[in-house]
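All protein chains of the complex are present and in place, except for one that has been dropped.
We just call them A and B in the order they show up, numbering each chain from 1.
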Amino acid sequence: MGNLLPGPNPTFREGMQTVTQLYDMTATELARLLREKKVSSVEITRSVLGRIEAVEGKIRSYVTVTPEIALDMAKEADARIAAGDSRPLTGIPIAVKDNMCTRGVRTTCGSRILANFVPPYDATVVGLLRREGMVMLGKANMDEFAMGSSTETSYWGPTHNPWDLERIPGGSSGGSAAAVSAGEAIVSLGSDTGGSIRLPAAFCGVTGIKPTYGSISRYGLVAYASSLDQIGPIGRDVWDLALLLNVLCGHDPADSTSVPRQYPDFTTFLDKSVKGMTLGLPQEFFSKLDNPEVQHAISEARAVFEGLGVKFVELSLPTLDYGIAAYYIIAPSEASSNLARYDGVKYGHRAGEFESMIDMYCRTRAEGFGPEVKRRIMLGTYALSSGYYDAYYLKAAKVRTLITQDFEKAFEKCDAIFCPTAPSPAFKIGEKIDDPIQMYLTDVFTIPVNMAGLPGMALPGGMSRDGLPIGLQLIAPHFEESRLVQLTAAFQKTTDHHLKRPTL
Amino acid sequence: MKITPEQVDYVALLGRLALEPEEKKKYMGQLDDILKYMDMLAEVPTDDVAPMAGSVELYTPLREDDVKASLPVEEALANAPARAGTSFRVPKILE
Partner (left out) sequence: MEYEAVIGLEVHAQLLTDSKAFCSCTTRFGAEPNTNTCPICLGMPGVLPVLNRKALEFTVRMAIACNCTIRETSRFARKNYYYPDLPKNYQISQYELPVAEHGWVDVETVSGEVRRIGLTRIHMEEDAGKLIHDENRPVSYVDLNRTGVPLIEIVSEPDIKSPEEAAAYLRTLRSMLVYLEICDGNMEEGSFRCDANVSIRPKGETVLGVKTEVKNMNSFRNVQRALQYEIERQTAMLKDGERIVQETRLFDPSTGATASMRSKEQAHDYRYFPDPDLLPLRVDPALVERIRAELPELPAQKKERFIQQFGIPPYDAGVLTASKPMAEYFEQTVKLHPNPKAVSNWIMTELMRELKGADESDISTCPVSPTQLADLLKLMDSGTISGKIAKTVFEEMYSTGKDPGKIIEEKGLVQVSDTSEILSLVQTVLDDNAGELEKFLAGKTKIRGFFVGQVMKISKGKANPALVNQVLDEELRRRGSK
C-alpha cells in the first residue's frame, strides 16, 4: 500500500458531542460543509485517504489507490469552489470500479490479463465525474471481468466484508460497496449485469442502484454482457445516489445503446410522499425465500411502508425461473465474444513461451483468465456454437421477451415491486466458490431485473443476528428510477438501518 | 445432454483456451450441470415470441461521416506486448 499521508486523520468538529470523521459522512452532508466553506475538499480527501491507510489491509477494497491524483483533484475542486464555479458534488471523493477505463490509471478488471493495461482514454462516466469536479480515490476491486457474486474471483484476492472480515462483500462490485461501507470512499461507482451493484450493496449495508438499461453510458465500461451491463452509483443513502444519478444519467452519442432522453432532477423526489403507492410482491420470488432473518427484515420493512400509506398486492411473474436460466445463456454467450479481444496482441498479458500464433492465443488466455471466467467463456462459446444457437441463445432471447412481458403486466398492478436483494446475508469467503450453481443462486432476485432492463434499488433493511446487513430491493418500470428514489427516501427517513456503520 | 471430451476440446479451441487435463474434466462436469439446468428452457413455449434485441426498443443511431483525430501512434502502441516500429509484432501464422 505504501505511505499515504503523515499524521492523524483530520476530523471535523462543530460543537458536536460526538466527533464524526469526515470519511464517515455522506456526500450530501459534505457538500453542504463545502458550500458553507467549513471544510475543504483536500481535508475531506485526506480523511478518506487516511481511512484507507488504516483499514485497507483488512478490507482490500482497492486494486489501485491514487492518492496523488486524488489530492491534485481535491486542490482543483477547492479552487473551483472558491471561484464560485462548483457543482453539487464538486470536491467529493469517489472510488471507481476497476472495469471503467481511467486514462493514465491502470484498469485491470480484477484480471491478470489486464494487470498492466493503462487506457489512453476515460470512460464517459469518468469524464462526467471529472466535469463535476469529483475526486478520484482509486480503482475498486471486483470479481474478474465482473463475473461473480462475491469478489472472490479477483486476481488481486478477495475483498472482505467490513461487517465480518471472514465474509464476502458480495460481487462483482464488492470493492465499491465495501469501500463506502468502511469509509474508504464517500460514494463509489459499480456496474451491474446480474446484480453486481445491488448484491454487494445489500451485503455491505449500503445503498446502490442499477438504473434502467440505456440510461447511463457504457462507453469505457469493459463489457461483460453488453445487453445487460449497466453502471450505477453506490452510497450510504439515497440522497447521495440522487446527486450521482443527476451527474451520470444522460444520452451519450458514443454508446449506440444509450437512450436519447431527458432525466429529471432526481433530488426532487427525495421529499415526495409515498402515500397511496402500491408495491407488488411476486410470489415466485417469495417462494424461493427460506431464510427466516431475511423474511423478518422483509415483513418489518413492509410494516414501515404500510405505515407510510403504501399498499401491497400479490402478483405473479410466471416465467421468472426461465428468465433466470436464460441469463446463464445470454450473459456467458455475449461475454465469450466480448472477451475474445484479450489475446496478447495489442495490449495486456502475453504468454512468455509459445510455439505458434494459436499457441500464443491459447496460453495467453489460459494464463490470463481465472477459472470462473474460463468457465463462462466455455459455456458461452458452446451455447453459440454451430448446432446449439437455436436451442440456447435464440431460445434464451425469446424467454427474455417473456420475462419482460411478465414485469410489464405486473406493473399494471403496482408502482414498484418489493422483494429481497439476496436469499441470505453474506456467506463466508470460500464457502461457495467451488460450487458454481450455488453461487449462481445468489442472484435469483437480481438477475430478472437486468433481463428486463429495469431499474433496481438495493437498500439496507436491517441486520441479522450475526450482525450482517440484509438488503431490500425495489424494482420499477423502465425509466422510473425516480420512483425508487422516492420510495427509498421515504423509507430511509423513517428507519435508521442506513445509518449504521461497521466497527473496524 | 452429455458433454463429451471431444466437445470440450472443440469448445476450448474455439475459445482459444489451453486447458490442462484436470481442467477439462472439471469443466466437463460443471458445464454438464449448468446445461442440464438450462435444458429447462425447452419447456417454455416460444413459437410466437420474438427474441429480445436488448432492453431498449430503439434503432441504432447514425453518426455523421466526419473525420476526427486518431490516437497518437505512441498511445496506440503504449500497451503493446511486442512491437516493431509502429506495428504490433506477433508470431507468424502458419497457413
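In this section, a contact is a pair of C-beta atoms (placed from the backbone, for glycine too) under 8 Å apart; a residue touches a chain by one contact, two chains touch by 3 or more.
Only a predicted model underlies this, so the values are computations on that prediction, with no experimental measurement involved.
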Chain not shown, its touching partners among those shown: A, B
Sole contact to the chain not displayed, among A:Arg130, A:His296 or A:Lys346: A:Lys346
Where the unshown chain meets subunit B, residue by residue: 10, 13-14, 16, 53-54, 56, 58-68, 70-71, 73, 76-77, 84-95
Positions on subunit A where the hidden chain makes contact: 99-101, 107, 109, 114, 117, 119-121, 123, 218-223, 225-227, 253-257, 333-334, 336-337, 340-341, 343, 345-347, 357-358, 361, 381, 384-386, 389, 393
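Keep this in mind: only the chains that are shown with their structure count from here on.
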Of subunit B, residues touching subunit A in the complex: 3, 7-8, 10-19, 23, 27, 30-31, 33-35, 37-38, 40-44, 46, 49-56, 58, 60-61, 63, 71, 75-76, 78-82, 88, 90-94
Touch list for subunit A against partner subunit B, complex: 116-118, 120, 212-214, 226-227, 253, 256-257, 259-260, 319, 321-322, 325-326, 328-329, 336, 340, 343-350, 354, 356-363, 365-366, 369, 371, 374-375, 377-379, 381-383, 385, 391-392, 394-402, 404, 436-437, 452-454, 478
